[in-house]
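Here's the structure we're looking at; comments come further down.
Shown here: the complex without one of its protein chains, the others still in place.
Then we have subunit A:
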């Protein structure tokens, strides 16, 4: 298995070489996970809210909102075009 373990030594998996730094690094990761979870939740709520809002609108308002959205997307697209 000599060639089999090639490259393994380059990555050291020994723990507690620097406990404080390792814990700090973990904190970063945990916070990133919490942030991600919160973002997902917010996104879901925003979606639900939009659905609820649109349900209460009448035909005219719906069309207007759609138009606005299309307009916005077109603008964003053309700007991207310019940038690209």
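FYI, a residue touches a chain if its C-beta (ideal position, glycine included) is under 8 Å from a C-beta of that chain, and two chains touch if they have at least 3 such contacts; residues count from 1.
As a convention for this text, contacts and distances are computed from a predicted model.
This figure omits one chain of the complex; the name its UniProt record holds, of "GPI ethanolamine phosphate transferase 3", "SUMO-activating enzyme subunit", "Pre-mRNA-splicing factor 38" or "MMS19 nucleotide excision repair protein", is "Pre-mRNA-splicing factor 38". The missing chain, though absent from the display, is touched by one residue of A:37, A:57 or A:70; that residue is A:37.
In the full complex, subunit A makes contact with the omitted chain through residues 4-8, 10-15, 22-23, 25-27, 29-31, 33-34, 37, 40-41, 44.
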